[in-house]
Structures are given as C-alpha cells and as structure tokens.
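What follows is chain A.
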Amino acid sequence: MHWPIDIIVLTFVIFCAIAAISVKDLLGTAILFGAYSFLMCLLWTVMGAVDVAFTEASVGAGVSTVFFVAAIFRTSRRTKD
Partner candidate 1 sequence: MSDVLSLIVAKYNYWLYVILMMIGLYGMIAKNNLVKKIVGMNIFQTAIILFYVSIGYKTDATIPILKNAHDAHGAAIHAADYINPLTSCLMLTAIVVSVATFGYAMALAVRIYQRYQTLEEDELRMRLSEE
Partner candidate 2 sequence: MEHYAALIVVAPFITALFAGLFVWIEERLSYPIVLAGLAVSVYSAIQVLIQVMAVGTLQYKFAGWPPPIGIEYRIDLLNAMVLCLVSGIAFLNLIASYRSVQQEISDRTGSYFTVYNLFVTGLLGVTITGDLFNLYVLIEITSLTSYAQIALGDKDRGPLASLNYIFIGVIGASFYLLGVGYLYMYTGSLNMADVAVLIKGSQGSSTVLTAFILCILGIWIKMALFPFHVWLPNAYTYSPVIFSRVVAPLMTKVMVYVMIRLMITVFGYDYIFNTLHLSEAVVWLATLAILAGGVMALAQKNLKKMLTYIIVCEIGYMVGGAWMGNQLGMTGAILHILNDALMTFALFLAVGNMVYRIEKVDITDLKGLFGKMPWTMGGFVLAALSIIGVPPTCGFFSKWYLILGAMEKGAYHFVAALVISSLICAVLFFKVFEICFFESGSHGHEHSSHGPVAIEEAPVSMLIISGLVSLSLIVAGVYSGTIVNTIILPFLK
C-alpha cells in the first residue's frame, strides 16, 4: 500500500498549485509550475502509469517551463495578483 507516500506527494502538489497561481511574480510562477508538474509526475510513477509520468516529466516539467520562461522573457514578470 503506497498511500502514505501518495498523500504526502498530493499535499505538496496542492501546495504548489495554490502557490503557482497566487505568487506575485510570473517567473516564480514558472518555477513553481515546473515543480508542480514534476511532483505530479512523481505521483503518477507511484500509481504505476510510467509512460504518462515520463511524458509529463519531459513535457510539463521540461518544455512547458521553457516556453513559459521564454514567454515571460518577451513580456513582463509583473502581475497584479
């Protein structure tokens, strides 16, 4: 039974999600969003969906974050909320 690991990771995931949409700096959002994706991928590995986890690790935590940072580089870090 993996549920203790599962619940710890899930708590972290929710924490990261809330932080990602409430931080007042978009670059911070980008990094927290990457962390969120990576924790999510951990969660899926625990549940045995390795292919999905692999995809999320390369896409969510990798390329998406790069796109995000690139977009912030061309726009601004400023946010009101």
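In the analysis below, a residue touches a chain if its C-beta (ideal position, glycine included) is under 8 Å from a C-beta of that chain, and two chains touch if they have at least 3 such contacts; residues count from 1.
On how the list was made: all candidates are chains of the complex that A comes from, given by their letters.
Quick caveat, the model's predicted, so the values are computed rather than measured.
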Of all the listed options 1 or 2, chain A is touched in this complex by number 1
Given the complex with candidate 1, which residues does chain A contribute to the contact?
1, 3, 6-7, 10, 13-14, 17-18, 20-21, 26, 29, 33, 36-37, 40, 43-44, 47-52, 55-56, 59-60, 63-64, 67-68, 70-72, 74-76, 79-81
